[in-house]
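Removed from the display is one protein chain of the complex; every other protein chain stays in position.
Moving on, here comes chain A:
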Amino acid sequence: MDDDFPPPPSISHPGIVALDITDKFASAVKTLPPGQIVKDGHFTLFESVSALEIMDPKMDSGCLEEGESLDEEYDTARDLLPEEVLGIIDQLLCLEMAWHLGYPLSQTILTSVYVESFLRDPDAPLSSMTFVRGSAPQAKQPKFLFVLRAYCAGMLRACHCVNEIVKDELYYEVCRYAIYLGLPSAPAPKLIVLQEEDFVTNTYDRNFLSHIDLAEVTALLQATRADLRELSNDVPKDLALALDLRLELRVAFLRAMELYPLRRSNPDSLKMPWIQMKALMKHFKKQHELAKSVPEAFSTKMQRRLASTMPPRPIVQLSFDDTHTHFEQMFQDGKDAMDVLKYVDPQSLLHFVSTFQARDPQPLVFIRTMTQGLLFKDMIVLGHHSLRRILDDDLAIVVLPNARQLDPANDTIEVPTDPRHQLAAQMESFRQRAAECYLDLFRIFCQNRCRVRRTLCHSIQQWDHLQADVEEIDGLLQVCLDEKSLTTALGNIGHSLPLSSWAYLYKLRQMEWIVQLGFELDVYQPDELAGMYWYLNYLAKTRAQHGDRIKTFVLRDFTAAQESASWSQTKERNYTRSIAYIRVTMLDAACTWEFADGLCCLYTVLQRLGLVKTPSRPYSNDELRYEIRMKPFVNIGLPQLPSFDDFTKATAQPETSIAELLKYAENAVGGAKKGYEALSRMNDLQTFSVGCNDRWLANIKGCQKSAIYAGIAITALQKAIETEGEDAADLKLKVELPQPGKGYHDWWIVPKLTPTTES
C-alpha cells in the first residue's frame, strides 16, 4: 500500500494547457434538477462514500484553521546545545518505542521536525541528506547538529528494517468478503488479508532510507563518534559519553539487523548486538537526567504533509522510564529469540516457541515476527533444515521410532512394485497433506494471545480433516507393511494407525489449549468455570487414553525389534526417546485431567452453597450459552462434544453429596500436585524442553503452586462445613477469584476463601 501512490502529475507541462471552465460548469450544473447527478458509468455511489470531503476539518487533513500556517515555525538550522541534542534523541527513543507498541509513525517519529526535513528528498544520497535547506557549508552549520543527523540516519534505517521484518510475517488468516451493494457494477469478491493487528507498518509514502546500504549508515555513525571525540574540549565529559552511547546503540541495532538473515551462523554470535544493546540501556536512565528537552522540535503539524487522509492526531507521549523498561525487555527478548536456532528436536522447538510467546509481558510484535522469520523464512526451518526433516523427526518421536516408513533410503527405490517405493510415495503424500497444518502450529504461537486462541479454533477444524484424510494413508501403508492388528487383554484394539494417531494427539492438545487460553484471557464467567474445567478434564482424559494407545503399539514394536537381528544401540536410543515422550505427555495429560477435575468439583460445591452466584441473564439460558461456548468444538468428529444434558449432569453431579465432592476434589488436586512435582524433577531431555527448560520449569512450578493453593481452599471449605454445616449463611466465607494474570498460573483459576468479618 505504501509504494503504489501515483507520482504527482507535472503541473506545468508545455503540452498541456488548462482551460477555465468555471462559469460554463456552474451554469451547466444549475440546470440539473435536484437529486440528479452526472457520473462516470463505472463509478458507484458506494465508492463516493469513501471520498474525503475537502474543507471538512474532521476529514481534510490539509484544512488549515484561520491564520494557521503549514510552515513549521521551528528552524532546523538553529543552534543546539549538546544537552538539547541529547534531549531530542531521548524523545526520539520514546517515540520509536511508542511505534513498537502499536502507534502509527505519523503520531510518533514522523512528528519530529528534524526527521521531516531529513527525509525531504526521498532518493537523495546519504551525504546530501541534511536538516538545513540549501546545505550551508559544514562550518556554518550548528555545531552539534551532526550528531543528531547521524542518529536520525541510524534510527530511520533501523525502522526500515523493523518494518520490513514485520511486513514479511506470514499472514495466513485470510477471509473472503463478498461485498454486495445491489449495484450492477459491484466489485467481485475481494480477498482481504488481515495484517498484524498490533502494529502499523504504514510509512505514509516516506522513504526510510531504504535505498541506502546498512554499511554506509554504520560508517556514518562510526565517523560521527570519532568526530564527537575530537570535540571533547567543548562538551562536558558525561554528556559526550551519553551522546556516544546513543550512537553506539544505533550501530548495534543495525548490526543486529544485518546479522538476522544469517540464520546459519552460530546463534551466540547473532546474540552479540542484543547483549550489547541491553548493556547500553543500563546507562541511559542515569544519563537522561543530563538531557534538556526541546518540545518545540516535535509537532503534530508534520502530519499534514504525509500521504494520509487522517487529520492530525496528538503525539504519543511515553515516559522515558517506560521507554527504558520496554527497550530493555525488547533487547532481552531479542537475545533469547536467537536461542530458537539451537535446534535439538521438534518437540523442544514447539515448547520453545509456545513458552517464549507466553512470556508476560508478551514479546513485542517486532520480536514475535522476527522469531517467525528465524523459524520459517523462505520455507527453510531455522536456516538449516527442510520441512521434511522436522516433520519426520516429529513422527519418529511421537509415534514411529525406527519406522520403516521414515527410512530415507526408500526414496531411492525406483521399481514401482517394490513395497519400499510405495512406502516412499505414501509418506510423501502424507507430508504434502500435513506440512501446512503442522507449520501453522508454530506460526499460531507467534501472534498475540487472543489471536492465538482464535486461530487455534480454526486450526482444530483443519486437523480434524487431516486426521480423517491420513487415516486412509494409514490404511494403505499397513498393507505395504503387512501389519497385523493387535489383541491385548482388553480385546482387539485394531491397527496402530500411526499417522492419524499423531494428528489426533495434536488436535487434542490444541483443543485443551483453546480452553486453557479461555481461562487465561478471562473469557468465562465465574459460574461457567465448573463446566469449562469439566470439559478440560474430559479432553485431557481423552488425550491420556490416546497416549496409552500409542504407547501400546510403540512397546509392541520395541519388543519385536529387540529380538530381531538388526538391533543396535541407535535403535534402542530412539525407542527410549519415544517412550520418554509418551510418558511425559501422559503425565502432563494426567495432571491436567486431575487438576481440572478437582477444580470442577470445587466450583460445583461453591455453586451449590451459593458462594459463586449465577448472575441473572434475562436474554439467555444455559443451553444457548453452551452452544456458543462450544462452537469451536461442535464440528469436531473425535472426541465428540457431549450433549448439553450429559454436560450438565457431569458438571453438577446431583447424586453426589457435598462432602463426597470435596473429598474427591481433595484427592484429585493432591494427585495433580504430585504429578507436577514429578514433572518438575525431570531433566530437559526427558521433558523435551531443551533450550527452554527454565521457562518450561517455571510453567510447571506455577501449576504446582496453583494445585497447592487449590488444596488449601478445599481443606478450608471442608473444615468450615464440618463445624458450621452446609448452610452458606453460617459458613461466613467469601470467595475471591484472582484478577486475570494475577493468579499463580493463568490457566488455573484458584478461588481464595476468606472468612467474612462478624457483623
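Operating definition for what follows: a contact is a pair of C-beta atoms (placed from the backbone, for glycine too) under 8 Å apart; a residue touches a chain by one contact, two chains touch by 3 or more; residues count from 1.
In the analysis below, contacts and distances are computed from a predicted model.
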Per UniProt record, name of the chain withheld from view ["LSM domain-containing protein", "Mitochondrial inner membrane protease subunit 2", "Pre-rRNA-processing protein RIX1 N-terminal domain-containing protein" or "Gpi16 subunit, GPI transamidase component"]: "LSM domain-containing protein"
Option touching the unshown chain, where A:Ile21, A:Ala226, A:Val415 or A:Ala489 are the choices: A:Ile21
Which of A:Ser48, A:Gln317 or A:Thr559 contacts the chain that the document leaves out: A:Ser48
Contact residue for the chain not shown (choose from A:Lys143, A:His283, A:Arg305 or A:Arg583): A:Arg305
Missing-chain contacts mapped onto chain A: 5-6, 8-9, 11, 14-22, 24-40, 43, 47-48, 50-55, 62-64, 69-71, 133-134, 205, 305-307, 309
